[in-house]
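Complex shown without one protein chain; remaining protein chains in place.
Each chain gets a letter, A and B, in the order it is written, and its residues are counted from 1.
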Amino acid sequence: MFDESTLDANAVAGELEVLFAVEMTAVVGKCAHCGNEAAVGTLRAYVNAPGVVLRCSICGEVVIAWAWTPTGGRVDRSGASWLGQPSGAAPSAAAPSEA
Amino acid sequence: MPPEPLVWQIATVSAIRGETERASSFTLSLPAWRPHRAGQHYDVRLTAADGYQAQRSYSIASPPAHTGVVDLTIERIPDGEVSPYFHDVLEVGDLVEVRGPIGGYFVWEPALGGPLLLVAGGSGVVPLMAMIRQRAAAGDTTPTTLLYSARDVDDLIYRDELDALAGDGLRVLPTLTRAHPPGWTGYARRVDEPMLAEVLAALGPDPLVYACGPTLLVETVAAGLVNLGVPPDRVRTERFGPSN
Partner (left out) sequence: MGDRFVSRGFVGRRPDSGGDTASRIPPGQYLTDDFPVLSAGPTPRIPLDTWEFTIDGLVSQPVRWSWAEFQALPAREWTVDISCVTKWTKLDTRWRGVSIDDLLAAADLDPRAQFLVAHSYGGYTTNLPLGEALNGQAFVAYEYGGAPLEPAHGGPARLVVPHLYLWKSAKWVRGLHLVERDEPGFWESLGYHNRGDPWREERYSGD
């Protein structure tokens, strides 16, 4: 389903952090297409395009996409049913610990 | 504490160290240094006089304990645009625009535990080296295996340091895909599922895995580990795209 041009969302973590004003790859989301719940960091990234497209690692559908224009960035996150910070209880969530 | 916004800053190149024929480490002094986590990266942006810009991400090689500076180890991609600038143009004292540290998913710290399986292809070893260095600096004993695919022995970045760090629960397993010296007893092929099975068997159950390198290698590792029963949420990946 994924080819050699595929990257991980970590490759565009800087852009995500600028767009959302928070570190996003550890944020958890639900794919609106297949229901998979996983960290944004698991999404596959496509960057050789007029913008950036993040796709679900399970179903391949678009979860988050954005483009930059001279007036700023515009994000379509309609492919995510929800996005949220991982709970501290999630052992694989790697939440930042600075107080 | 609210997060500080991610902003560009002008770093100074304070040291350049050749690692292999194709890879060098660039030490950057940062006016607004922030502590980083092993596995994170910086974005680098180059600007030409006419305003043309090119941007890339490079993993941090140094452990978080080095305050005020970060080391970025960068492989020279022959037809690249940013890495040849680092290798062919940048000198100590030059300025370079960066932002970071970036990322919160492909990170490891001793509190996340293990056992730790790190799988690298080529310069994909860089963020994993930050994890190994942090593990060593913290006196951490998490059982750790680095499976490191490179073309030949001279292409192994950090070879001497890895030799020195091995032991204390750290195994370093290079696999050489193009050429190997006479008497080589290590792996000498591309990473495959039987190799992963051997490495896993020696490491113990329920490993935490970080795989970084060309997309095809990372794909092989991720699919192979799932076939071998490792839960997908224990495997974190960083794909570079096509190998070059």
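The rule we apply is simple: contacts are C-beta pairs under 8 Å (C-beta built on N, C-alpha and C of every residue); 3 or more make two chains touch, one makes a residue touch a chain.
Just so we're clear, the structure is a prediction, and the values are computed from it rather than from any experiment.
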Exercise. Taking the complete complex into account, which shown chains does the hidden chain touch?
Worked result: A, B
Problem set entry | Residue, one of B:Ala54, B:Ala179, B:Ala202 or B:Val226, that touches the chain absent here | B:Ala54
Problem set entry | Residues belonging to chain A that touch the chain removed from view | 1-3, 5-6, 46, 48-51, 53, 55, 60-62, 65-71, 74, 76
Problem set entry | Touch list for chain B against the chain that is not drawn | 10, 46-49, 51-54, 81, 85, 89, 94-97
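The criterion applied here is as follows: only the chains that are shown with their structure count from here on.
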Problem set entry | Centroid spacing, where centroids are CA-atom means, of chain A and chain B in whole angstrom | 21
Problem set entry | In the complex, chain B residues that touch chain A | 1, 3, 5-6, 37, 41, 43, 57, 99-100, 102-107, 111-112, 215-216, 219, 233-234, 236-242
For this session: Can you check the complex and tell me which residues of chain A touch chain B?
Result: 2-11, 13-14, 17-18, 21-26, 38-42, 92, 94, 96-99
